[in-house]
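The complex is shown incomplete by one protein chain, all other protein chains being positioned as in the whole.
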Amino acid sequence: MASKNSLMSWIDRRLPVTENLERHLTKHPVPSKVNFFYLFGALLMVVFMIQVITGIWLMMFYTNTEEGAFASVEYIMRDVEYGWLMRYMHSTGASAFFFLMYFHMFRGLLYGSYQKPKELVWLFGCFLLFLLMAEGFLGYVLPWGQMSYWAANVILSLFGAIPFIGESLQVWIQGDYVLSGATLSRFFALHVVVVPLLMIALVVFHIFALHEVGAGNPEGVDIEKYRDKTGMPLDGKPFHPYKTFGALPAIGIFFIVFFAIVYYAPTGGGYFIEKPNFEEANFLKTPEHIAPVWYYAPFYSILRAVTFGIPFLGITSKFLGFIIFAASIAILFIVPWLDRSKVQSIRYKGIFSKIAMIMFATSFITLGYLGTKPVNEIRTLIAQICTIFYFLPFILMPIYTKYEKTLEVPDRL
Amino acid sequence: MKKLIFLAFFISLFGYSAGENKCGELEKCFSFESSVHDRDSLQRGLGIYKNYCSSCHTLRYLRWNRLQRDLDIPETVLIDDLISNENIKTSDFVTFGLPEISPIGAPDLTLRTRVRGDDWIYTYLQTFYQDTSQATGSNNLVYPGTAMAHVLIGLQGTQELDSNGKLIRLSKGALEPEEFDSAMKDLVNFLAYASEPARIERERNGIYIILFFVVFTAVMWLLYREYK
Partner (left out) sequence: MQGKKAKHIHISEGMSLYTRDRSPFYWGYINIDGEVFKKSLKTDDKDEAIKLLTLWKDEILVEGKKVLAQKINVSAKKTLISNTKPIPKEKVNTTRRKALQITSSVVGAVTVAGFAVPFLSAWQPSERAKALGASVKYDLSKLEPGAMAVVEWRRTPIFIVHQTSEAIKNLPSLNQKVANPALEEGVSRTTNDKFSVVKGVCTHLSCAPKYHPEIEPKAWDEDWKGGFFCPCHGSKFDLAGRVYKNVPAPTNLEVPPHSFEGDTLIIGEA
């Protein structure tokens, strides 16, 4: 024991291991009463690790050329031992990543996890969502199936809609006049190195910022207010073991669902891996119906809902669609400055905030459903209404949060 | 109340999706879900593929020896009856030396059931009918104007469309309708296997992984409760 302590102090003198372990694990206070919404962060870490490790292994067998990409995926699926498992874990992991991310962020919206002083935590999180969307898009191109090719075509042609620079920007991104092997190679580099590195950095920032300002709780109570003699908040418990051991059963349940999908429904009924993607990319043959993977569907729906431009400003419907599509993600970034409420949690906010949250969630899910379906008139109309309902809660937020009647927040959890 | 409104809303949404399950000329494909766990069925399916499909269609991503292992085919049967070409090794892909892009446009079948779905292939195989306006002399309800001839005519017999667009049988084939139906199920099962050989192992072992994590959850739950 003595030697262990002297070893620890030798290390601590040079690298503050104990100090940081205490700061972030054994003495870091977390609210003693939270609900299941607060488990998604831990699960996201697990999924991120799954994606990184399976990704590295897939990279060992994948060929990033136009000629070899599709066959190399089948090589992984058939010839590499457990290659199919890596591939399905990676593809299912992508869906799980988004699923958890959406819940994690919705928790933030519900319980005001972006309010002062947590603005940076929220901002890093929004950047992570943006990077995750980019990562998913880049990764979906790699198998070089029909849907990889045509979905990428659709998204890249959006850049072409930007006035003046659009076309040359699109060619620059593609590295060719059409979507080709040149695009595939650079997307591979971005997917496996650049974006993951940025994501890791942002995850670190996200967590450090969170540990600086402290985790929230569904009541919106500031647990730092009352501390005992040791400095531990009265409504707080140390991160380890309370939070860590609390996450373990959640991880277990997550893995049950995750492996049930990996082993029994890896294509998710065509929503996780789409059917046309089992056919090699063919630039002469467009699939009958280009649908995004489910996790982009809400945003794709918004993109499609814009069927009109602003002619006298020279804005085409395609470009306006792109702007509104971009705005639907960008608006999340400024939420900390839109919310003027005195209270954090939806539990103590007024009726308007509650209606706004329901409106937002409903329109998001509806847009998601519509995004996977072919368009028709009624659907376009519903998508347009839902797009408005998606934005309204944010646009009106400064008004209703300021004037609505809030309940008194208790002092303690 | 809120939930009711949600529910009504979603039901109305799904209502608009009518007509999207269309299967060529048909309202809906015949429903069939492949299974890869009946080895006899897979072997019969392989037989049909070998006899009726393999002269035009390849299985470009499937190796002979994988097939041999998974379907439990004796070495002699594999080499003498199935490959029957001494230049082809058992580790080669099931292509019979056909070119990668078929001169008559017959697609590779390895991943076909994953692209089209089991239902579609199963229905497609059943719905050929006589049509003299076509170059091949036959047409298909699921894929009108298909370039593929009714190669299974000897097994199925001839069919014709009546004035209501329903299929009627003109002459008997070598197989009774039920036998033909079960033969097509075998074939789709085999093609589904070819599209993903790992599926056999996957569907067999998944339950153990899931059970393990049930135990994992239980133990971790107790641990969490202990420290709560």
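Order of writing sets the chain letters: A and B. Residues in each chain are counted from 1.
Going forward, a contact is a pair of C-beta atoms (placed from the backbone, for glycine too) under 8 Å apart; a residue touches a chain by one contact, two chains touch by 3 or more.
Since this is a predicted model, take the numbers as computed values, not measurements.
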{"item": "Contacting the left-out chain in the complete assembly, out of A:I53, A:L198, A:M357 or A:L396", "value": "A:I53"}
{"item": "Selected residue (touches chain absent from view) among A:E19, A:D79, A:D176 or A:E212", "value": "A:D79"}
{"item": "Contact with the hidden chain (one of A:K27, A:R227, A:H240 or A:K318)", "value": "A:R227"}
{"item": "Touch residues of subunit A, complete complex, unshown partner", "value": "53, 57, 60-61, 75, 78-83, 85-86, 225-229, 234, 248, 410-412"}
{"item": "For subunit B, residues in touch with the removed chain", "value": "63, 65-66, 89, 91-92, 212, 215-216, 219-220, 222-223, 226"}
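By definition in this document, only the chains that are shown with their structure count from here on.
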{"item": "Between subunit B and subunit A, distance of the C-alpha-averaged centres to the nearest whole Å", "value": "35"}
{"item": "Partner subunit B, residues of subunit A touching it in the complex", "value": "71, 74, 77-79, 84-85, 88, 241-242, 245-246, 248-249, 251-253, 255-256, 259-260, 262-264, 266-267, 275-276, 278-279, 358, 362, 366, 369-370, 373-374, 376, 378-379, 382"}
{"item": "Subunit B - residues contacting subunit A, complex", "value": "2, 6, 9-10, 13, 16-17, 20, 61-63, 66, 110-111, 114-117, 195-198, 202-203, 205-207, 209-210, 213-214, 216-218, 220-221, 223-224, 227-228"}
